[in-house]
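A single protein chain has been omitted; all remaining protein chains appear in their positions.
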Amino acid sequence: DAEPDTPAGRTFAPPSARRLARELGVDVAAVDGSGPGGRVTEADVRAHAEGDAGAADAGGPDDGPEPRPAPTPTDTGSDGRKSAVSKRGADDGSADAPATPA
Amino acid sequence: MVVGDVTTGTEVLVIGAGPGGYVAAIRAAQEGLDTTLVEKDAYGGACLNRGCIPSKALITGSGLAHEAGNAEFMGVHADPAVDMGKMIEWKDGVVDRLTGGVEKLCKANGVNLIEGTASFVGEDTVRVAHGGDGQGSETLSFEHAVVATGSRPIQIPGFEFAEDHVWSSADALDADTVPDRLGIVGGGYIGMELATTYAKLGADVTVVEMLDDILDPYEDDVKRIVRERAAELGVEFNFGEGASEWSEAPDGGYLLHTETEDSEESTYGVDKILVAVGRQPVTDGLDVANAGIETDDRGFIETDDRTRTAVEHIHAVGDVAGDPMLAHAASNEGIVAAEVIAGEPAALDRQAVPAAVFTDPEIGTVGMTEAEAEDAGFDPVVGEMPFNASGRAMTTGHTEGFARIVADEETGFVLGGQIVGPEASELIAEVALAVEMGATLEDVAATVHTHPTLAEAVMEAAENARGQAIHTLNR
Partner (left out) sequence: MVVGDVTTGTEVLVIGAGPGGYVAAIRAAQEGLDTTLVEKDAYGGACLNRGCIPSKALITGSGLAHEAGNAEFMGVHADPAVDMGKMIEWKDGVVDRLTGGVEKLCKANGVNLIEGTASFVGEDTVRVAHGGDGQGSETLSFEHAVVATGSRPIQIPGFEFAEDHVWSSADALDADTVPDRLGIVGGGYIGMELATTYAKLGADVTVVEMLDDILDPYEDDVKRIVRERAAELGVEFNFGEGASEWSEAPDGGYLLHTETEDSEESTYGVDKILVAVGRQPVTDGLDVANAGIETDDRGFIETDDRTRTAVEHIHAVGDVAGDPMLAHAASNEGIVAAEVIAGEPAALDRQAVPAAVFTDPEIGTVGMTEAEAEDAGFDPVVGEMPFNASGRAMTTGHTEGFARIVADEETGFVLGGQIVGPEASELIAEVALAVEMGATLEDVAATVHTHPTLAEAVMEAAENARGQAIHTLNR
């Protein structure tokens, strides 16, 4: 699916996701990444470990948890991780259509 | 460009060629838009001509002289002499190269450049008055405009910059002799950068500040380090005092008169008085009302998260659009303005704008402090690494300060950082990326950092927040 093939068996995932994968006994290279370019998040690793590998995919960047904890810590998704940019792309096209040049 | 009878047209008109305006213009041109940039004075704006760049050049020059003159402890004996005229000449050369570069980059990207002062005639037209006698003016119509007219120093009553001995920051950056005694009104970042510079150049510097400490927005432990070091350099601080007037001293020089809230008066003998109490937006003569735009009570133009003013096709960026009034914020807003105009999904959704103060030592901050994180409803966890435990810091001879990182305890997300110490302005870049990427403490700690570097302190601070620092004791 969305995950591009990365050469050299390289999986793009932050250290925290890689370590979580080891902790859960998941091969991080087998996880479908939902981040930009197929980057693997901690949520993707968890979803994979729960045998629910599709969940992370199905979501896509828009449906993930907030990119950072919301000001109310209690309803914070603990694994949300998106870059400024993925968020920027995701935000867009929303209610507020950008102006177009003539 | 569509050329009419009297009126020239452009798709995007940018007013002001500071770091907000020239960046907006270049990006708009890169987006394939026909773009015109109007500047009344000098390319690069306040930042390149009388702000960021000249101040940093003098900070380098004065810093090197001071450092070389105080390095006996490491076996380097020197008795440096500063030729202030030469230092200013070097600074001017740097400025010229940069402003020339901005002009070249604009041209190379296909931006049309017009020299003159723009004022709005209507919602889609400006008049540009060319400088100098009989230079005339032209009318320009636009589809989109970006107002990037910047800011100027605030004057206080009784202290006209016109007076030879009353300096604005611009004057302080252009003086070819060092006054024996310099009074500085205002202990904000501009006042403090210049206090440090002039103290190192040998002036007796007295700072007068209305508040009870320097560098108002910063945390106490950050301020303290910079204040104490400045005091070591000979800077005298007078807090809780406002400058009321100046007078001529009987024995030459001037007297700077101050007053506390309780009307207690003091006077300080000085040779120059630098007033650095803040900056105000430049909108006079711009006639924004003709375009249907209002300014707030302080003169700033309000914008939304796509940098648009109340009039949708007119954007405002940089200092004229209000806080944080920093060059890199202006540039970032300029890029967003251009991309929004080009129909791209850009917005001011940056998580954090870093800021630096180039005092001795430097300050670099980004994102939230511990208190701000608490206010925002997080349960913050904080880690620190003092530079006096950093091997690299010791080998540079500069061990003051610390690196601090603030994160959300539950998730580990890095929320911000405060660094005060050597190269803090550079070190904060990594923390900014961490904040922007949604990195966790673990991510920062698990990233291998080169030894020996100051940047290791960021990693150690992250480890300290997790209770497992190696080079500091964990709390």
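The first chain written gets the first letter, and so on, giving A and B; residue counts start at 1 in each chain.
By definition in this document, a contact is a pair of C-beta atoms (placed from the backbone, for glycine too) under 8 Å apart; a residue touches a chain by one contact, two chains touch by 3 or more.
Just so it is clear, the model here is predicted, and its values are computed rather than measured.
**Q** Which residue, B:A46, B:A65, B:A145 or B:I341, contacts the hidden chain when the whole complex is considered?
**A** B:A65
**Q** Of the listed residues B:E11, B:E384, B:E400 or B:E423, which contacts the missing chain in the full complex?
**A** Missing-chain contact among the listed residues: B:E423.
**Q** By the contact criterion defined above, which parts of chain B meet the unshown chain? Give residue numbers in ascending order.
**A** Residues 19, 23, 26-27, 30, 47-48, 52-53, 56-57, 59-61, 64-65, 67-69, 71-90, 94, 97-98, 101, 105, 108, 326-329, 331-332, 335, 350, 352-356, 364, 389, 391-392, 394-397, 423, 425-430, 432-434, 436-437, 439, 443-444, 446-456, 458, 468, 470-471, 473-474 of chain B touch the chain that is not shown.
**Q** If you put the missing chain back, which residues of chain A would it touch?
**A** On the chain A side, contact with the omitted chain comes from 4, 6-8, 10, 12-15, 18-19, 22-23, 35-40, 83-85, 88.
Rule of thumb we're sticking to: only the chains that are shown with their structure count from here on.
**Q** With centres defined as the mean C-alpha position, give me the chain A-chain B separation in Å.
**A** Once rounded, the distance between the two centres reads 35 Å.
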